[in-house]
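This structure is in structure tokens; I'll ask about it shortly.
All protein chains but one are shown in place.
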Amino acid sequence: MDRIMNALAALLTALVVPGAALLASLALFGAFVALVGVNPLEVYELMYRGAFGSWFSWQNTLTRAAPLILTALCTALPAQLGLVIIGGEGALVLGGLAAAATGVALDGAPVALVMGAMGLAGMAAGAALIGGVGALRHRRGVNETISSLLLTYIAIAVMNHMVEGPLKDPASLNKPSTAPLAEAYQIGPLPGMDVHWGLVLGVLCAVAAWVLMSRTVFGFAARMVGGNPRAARMAGLPVGRLLIVTTALAGAAAGLAGMVEVAAVHGRANAALVAGYGSTGVLVAFLARQNPLAVIPVAILFGGIGASGGLLQRRLGLPDASVLVFQGIIFVVLLASEAMQGRVRLFAPAPILPAAAKEA
Amino acid sequence: MDDGSLGWWGVPLAVLAGAIRISTPFLFVSLGECLTEKSGRINLGLEGTLVMGAMTAYAVSYGSGDPWLGVLAAGLAGTAFGALHASICGLERVNDIAVGIALMLLGTGLAFFLGKPFIQPQAPQLPAISFGWWSGSAQVRSALQVNALFLVGLALAPLLLWGLRNTRWGMVLRIVGESAEAARAMGYKINQVRLLATACGGFLAGVGGSFLSLHYPGSWNERLSSGQGITAVALVIFARWDPMLCVWASLLFGGASALGPALQSVGVTQGYYLFNAAPYVLTLAIMIATSSSRHRLAGAPAELSVTR
């Protein structure tokens, strides 16, 4: 019983600081819009209405959150090893391209087989890209942040080259794309909702990533590498394998996001895949403090901010960039609040709690 | 030559001209980042600073009619962002890379938000100095229309190198970057040194942004930076934290960026996406070739998170 109470208390405590930071960000954003002559209260009201105010808004928010969960995992998983990877966009784009090519090549085969193959192809492409980043880091000591960024630019160029060259559907005249997927191979909405299955896939992957990282030996080893690589190596952990497998899994998550975009949204691969989900995923991962489970609510929060952007533009005449400004403020304030983390103690912990297991 | 065409000679000329035209923002951002990283911190937020600098410069130049005032304003905006980065990083347990990504977002967002009214108007541009007076060819003359900022950047590099090596300031900076512990023991205020280094880095990045909006391409819009700021951060690692190598890396990157359009202008239009990706491929290839898993990169400040 005490254990549960303590866990609950720890969770609440962990939420206090980010919650306060969120409120502070809202206040700062309000002050910002007030400076350009817009009533902050109106802004808050519209943001709430656009993001969570109705069933329609909720669906809007969740739809936008779906790809963010997966791309955030692309950053959150390697972060357990202490790596900063910002190449989710590239993995998503290549994943989408590979999935579309597979779906078109297997046209006519049973639905389950094609969907499975598309998912695998997307994941494989993403895994190859980000796993490659991990391998470069391990074998050649190439900085993973920079290489994942450069590879993203290269991946986008390759995708553009393919959809306007070898993989182009001659019928896609003014919007160069791969051939369209047959209707049967497209991912539909969840029952009774206007949100596609990508959301469920994302949540499942996030949970799986959390289990892997916090409940398995693999995850324990990975976090040990992240905590102290030298000690991990001395303890005989296969650092290289951990590194490459984790980055490959991370890439697979973003690649799967690409597959979902192709199968649920576009029905083909084209330049519209480059929509910034990868870069927003990086933010989501950092705000979730790289915790795969926390990625889910943070992605929903970001989906909500995105969903409310339209209303701010239409009703208050605020620029589209308001969304960016607000996200930026939240991010900065939340990071600054990290310093407060652990200093706030709402409940006296019962003695069995191992000091919240947080590093000082 | 009588028809004014250069044919294939246009390709190397365009690469040279491109190296001069395109490299300046890379040069300023990478020099700024070099300074910051020497103090042991990485500021990925320079992308946001660059965009903010570009917008501020354009807005101020438009409002005041003086482009140099715009450059100064861009530098000040950059300084503010650098100082913000450093002060947040100075707090406990805050990751500098994360703060960088946050400021990238905030800088870009603010620049887009505040920059909306300046997409349309034309702001006074920075003048260029002609170094091509000796040539009869209009193309050569145009290629050698060099902006003063480029020259400032070129002059800054050796100055920075000298300063880092030979001045007290430079030494303190390097000690802080090599070992915070040692610096602390010697009585230096780590956070203060890093604040200064990051703020100066931000100033340079802001000035780099002003080049984009006030000289080349010389216009403010939201697609102005295609990742120049963040690429420049990559160039610093590539340049081994050596200001002189930053110059060469920026020139190389600028020249490579000009290759795609130059080849197309003489009729090589196949695979232009791949040509356009050439600068990134080149940077990555050189990074792979020169990195090693066995030892830390030569010149890398030991306190720097990305090299550990």
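Side notes on the structure shown:
Each chain gets a letter, A and B, in the order it is written, and its residues are counted from 1.
Everything below uses one rule, namely that contacts are C-beta pairs under 8 Å (C-beta built on N, C-alpha and C of every residue); 3 or more make two chains touch, one makes a residue touch a chain.
By our rule, contacts and distances are computed from a predicted model.
Between the listed names "PadR family transcriptional regulator", "BMP family ABC transporter substrate-binding protein", "Glycerol acyltransferase" or "Cytochrome d ubiquinol oxidase subunit II", the UniProt record for the complex's undisplayed chain reads "BMP family ABC transporter substrate-binding protein". Of the chains displayed, those contacted by the omitted chain across the entire assembly are A, B.
Considering the whole complex, the residue from A:Leu22, A:Val38 or A:Met340 that touches the absent chain is A:Val38. For the options B:Phe28, B:Trp68 or B:Phe81, the residue in contact with the chain missing from this view is B:Phe81. Remark: the omitted chain is touched by one listed residue; of B:Gly65, B:Pro121 or B:Pro158 this is B:Pro121.
Residue B:Gln139 is the one among B:Asn95, B:Gln139 or B:Thr290 that touches the chain not shown. Remark: the residues of chain A touching the chain excluded from display are 35-39, 42, 49-50, 54, 56, 60, 63-64, 160-161, 164-165, 173-176, 261, 265-267, 270-272, 275-276, 306-307, 310-311, 313-320. The chain not shown here touches chain B at positions 3-7, 10, 13-14, 17-18, 21-22, 55-56, 59-60, 62-63, 73-74, 76-77, 79-81, 83, 114, 116-122, 139, 142-143, 212, 216-219, 221-224, 226, 228, 257-258, 260-262, 264-267, 269-273, 276.
In the analysis below, only the chains that are shown with their structure count from here on.
Between the CA-based centres of chain A and chain B the separation comes to 29 Å, rounded to the whole angstrom. Residues 84, 86, 136, 138-143, 145-147, 149-151, 153-154, 157-158, 160-161, 164-165, 282-283, 286, 319-329, 331-332, 335-336, 338-339, 341 of chain A are the ones that touch chain B when the two sit in their complex. Across the complex, chain B meets chain A through its residues 44, 48, 84, 88, 91-95, 97-99, 101-103, 105-110, 112-113, 116, 227, 230-231, 233-234, 237, 271, 273-274, 276-277, 280-281, 283-284, 287-288, 291-294, 297, 306-307.
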